[in-house]
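Shown here: the complex without one of its protein chains, the others still in place.
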Amino acid sequence: MVALIARVLAAHQLNIIAMREFVDEAAARFFARIECSGVLADDEQLRQELLAQLPGDTTVTVNPPQPKRIAVLATREYHCLGDILVSHFFRTLDAEVACVISNHDDLRAFTEGFSRPFHHVPHEDRSREQFEAALLEKLSDYSPDYIILAKFMRILSPEFIARYPQRILNIHHSFLPAFAGARPYRQAFERGVKLIGATAHFVTHELDEGPIITQQTIAVNHTFTAARMVEAGREVEKNVLNKAMRLVFRDQVFISGNKTIVFE
Amino acid sequence: MVALIARVLAAHQLNIIAMREFVDEAAARFFARIECSGVLADDEQLRQELLAQLPGDTTVTVNPPQPKRIAVLATREYHCLGDILVSHFFRTLDAEVACVISNHDDLRAFTEGFSRPFHHVPHEDRSREQFEAALLEKLSDYSPDYIILAKFMRILSPEFIARYPQRILNIHHSFLPAFAGARPYRQAFERGVKLIGATAHFVTHELDEGPIITQQTIAVNHTFTAARMVEAGREVEKNVLNKAMRLVFRDQVFISGNKTIVFE
Amino acid sequence: MVALIARVLAAHQLNIIAMREFVDEAAARFFARIECSGVLADDEQLRQELLAQLPGDTTVTVNPPQPKRIAVLATREYHCLGDILVSHFFRTLDAEVACVISNHDDLRAFTEGFSRPFHHVPHEDRSREQFEAALLEKLSDYSPDYIILAKFMRILSPEFIARYPQRILNIHHSFLPAFAGARPYRQAFERGVKLIGATAHFVTHELDEGPIITQQTIAVNHTFTAARMVEAGREVEKNVLNKAMRLVFRDQVFISGNKTIVFE
Partner (left out) sequence: MVALIARVLAAHQLNIIAMREFVDEAAARFFARIECSGVLADDEQLRQELLAQLPGDTTVTVNPPQPKRIAVLATREYHCLGDILVSHFFRTLDAEVACVISNHDDLRAFTEGFSRPFHHVPHEDRSREQFEAALLEKLSDYSPDYIILAKFMRILSPEFIARYPQRILNIHHSFLPAFAGARPYRQAFERGVKLIGATAHFVTHELDEGPIITQQTIAVNHTFTAARMVEAGREVEKNVLNKAMRLVFRDQVFISGNKTIVFE
C-alpha cells in the first residue's frame, strides 16, 4: 500500500519527507499520514488518483499547508481566548481567527483590541433552538474550518454539533473522565484529589464524551481552595488547548471511533 | 493555642524543631503537627497534659519515632510487594513488614526469599464472611499498625474495614475518581485517555471513595494497548504507594472527613 | 519567638490566619511568614515594635496586601510579555504593570494596545554604561517594586543589578544549571537531551546564578529541531514566569543566601 501511494506521489513530483502509520486493531483500520515537499497543482486530482489506487473504503484527505480558519466561542473567561489572540497577533497560531462569538459581551473590548470581529449572541430570553440558530447564522458568515470552544459555557445540541462534525474542539477543565459535567474544580475540591487537570477533546453529541486529543495534570494539595484550583487550572487549560490546536491545525490528529490517533 | 502547647512541651524538655498547621475551613477544624527533639519518658502522660490544656474536642496523638508494623495484603501481582520487600530488606521503608497475606499462593517463594512470613488465605469455596474472618484471624496474630493493600484484588466489607479504621491503605490503578471499580486500564483504553495514573488512599466502607493521600499520572498515546498501559502503570503504582507509605509512616498525613492533610 | 510575635500582632488587633516557618540549618537562620487579617493603621510602627521584641539581627518586613508595581523589560519575543499584559488587563496579575521597556521597538503596538506605556531604549551605538543609564532613568520615572525580565536579551551589569537588589526576576529558557548562557535550546538540541525546561530566578551579579524561584521541564524527543524546542519551550517559560511572579507578588518567597524559601 505504501508503495502504491509512493508511486502516485512521485508522479506529482512530491517527495515524502515524513511518514507515520498506525494500525488500530480494535477498529480494524489502518491510518497513515504522509508529509511531502513539492508544489501541488491540484489537490482534488491527487486525492482522486490516490482513491483509485487504494481499497474501497479508504478516506483520503489532501491538506495543503495553509492556515485553518477558526471561530472562537467563549463566555466570560478570558485566559484561553487571550492565549489564542496573542498567538494569532504574532502569527504563531497556525490558524486565522475569523471571529470571536460569546453569549456575553464582556470580552468585546479585549477582542476588538486585537482587531478581531466580536459578536455577542445572547442566550437569555431565547430557547436553545433560537440561540443555536443565531450562533449558526453568525458562524456561517465566516465558514470556519474549526470551532474552538475556549471556555464556552453553554451545552450545544446534537443538531448543532452535527453541522460541524469532528470540527469542534473543546477544553474541559478536568482530566476526563473524572469530573465530567459542571463545576469540575468544585467537584475536585469536594473529592480531595491531589491533582487537577484539563482535557482537550472533539465535541460529539454526548457531553464530555468525545475523542480526547490531549490531557495534562498538575499537583494540588490540601491548602488549595476551589478558587485556587481555578487559578492554577487556568495555566493547564491554556497549555492543553494550545497543544491540541497546534496538533489539529497541523493535521496531526486522526479520529478513529471515539479515540484520536496523534502523530506527534 | 500554640503558646499553650509550647509550654507543655518545654516542661518535658522537648524542643520544637518543625511545626505545621492548617485550618480546614469547610470542616471548621484546626490541625497541627509538631516535631520535637528530646527524650520523652511517658507518651501517655504528655498526651494527657496536652489534652488538659486544649479545647474539649481536640484529638492528640503522640508518636515516638519508631517504625510502624505493617501487614501487606496482595493477590498475584508482584510489583508493589516487591518494592516494599526490597526497601524493607535494606531498612529504608520506615516500617516493619510483619507478614504478607495473599488469597493466592503465587508470591510465597518470593516473600519467603526475604525471610518474611507468608500466609495463603484462599477466598475460594468460602463466603466473604468466612474469608474475612480467616484474614482477621491471621492479622490479629501480628497486631499491625497499618494494613497495606498492595494490589489486593478482593473487595473488603465495611465490617472488615471498621476493624482497622483509617489504618488500611490501598493503591488504586487509576487517577481517581476516573475509572473507579474494576479493570481501570481496560476502561482507560476504551475511553482513549492520554494519561493514566494511580491513587493511594485510605480505605473506607465505600469502594474507591476514601481519603486520597497522593496521586500521579503519566502520558500514554494511541499506540498503548491495555496491556502496555498495565506495564507502564506498574511504575506509577509503585511510586505512588511508596510515597504514600512514607508520608503515613512518618506521621505526615492527617484525615479530615473524606480528605487528607499532608504536611510534606 | 512565635509567642512574642503573636502578642505584638494581637495588640494591633491582627489575627494570624496562616503561619509558615523554616530553619535554614546551613545558613543558621530562621524564617517565618505570618499572614494576618485585620486593619493595620501603621506598618512602620508595627515593624518597629516587632524589631524591638526580636533578636538583634532580625529582618522584619510588613507587606500590606497591595499590588506590586512592576516594570517589564523585553526584547523581541512576545510570549511572556503577552501573558503578563493579558493577566494585567483582566486584573489577575497581583501587580500593576507600570511600563514596558525594550531595546527594540517591535512590541510597541502590542503593548500600547493594552494601554500600557512602552519605551524603546535602544542599545545600539551606545556603550553598556550609556544603555543602562538610559534604562535606569526610565525606570526611575516609575519607581517599580520589581523589574521583570520577560525574555530581555541583554546582560545587565553588576552595577545595574545593585540598584534593584533582590528585585529583578528573570526567566531563563533552560532548567538551570544546565545550559546557562546563550542559546540554551540550541545547546539542548546539540546535547540530545530528552527534556527541556525553564527557570525563574532572581538576578544577581553572576549571570544565571541567582536564587532559583521555580523550574519546570517537559519531555522532548529526537524529532524536535531546535526551532520546535523553542516553540515548545514558550509554554514552559510562560508557566514558570507566571508562577514565580505570583509567588513573589504574594510575598511567599524569601531569599537565603543563594537559595529561595518558597512558602507555597
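By written order: A, B and C. Residues from 1 in each chain.
The rule is simple: a residue touches a chain if its C-beta (ideal position, glycine included) is under 8 Å from a C-beta of that chain, and two chains touch if they have at least 3 such contacts.
What you see is a predicted model; the values in this text were computed from it and never measured.
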item: Residue among C:110, C:146 or C:179 touching the omitted chain; value: C:179
item: Chain not shown: contacting residue from C:75, C:111, C:214 or C:242; value: C:214
item: Residue numbers in chain B that touch the chain omitted from display; value: 78-79, 82-83, 86, 89-90, 92, 110, 113-114, 223, 231, 235, 239, 242-243, 264
item: Positions on chain C where the hidden chain makes contact; value: 22, 24, 175-179, 191-195, 197, 211-217, 221-223, 256, 258-262, 264
item: Chain A residues touching the omitted chain (full complex); value: 2-3, 6, 17-19, 21, 23, 219
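Criterion: only the chains that are shown with their structure count from here on.
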item: Proportion of interface numbers common to chain A and chain B (over half same, under half different); value: same
item: Mean-CA-position distance for chain B and chain A (Å); value: 40
item: Computed distance of Cα centres, chain C from chain A, in Å; value: 34
item: Contacts with two or more other chains, residues of chain A listed in rising order; value: 223, 264
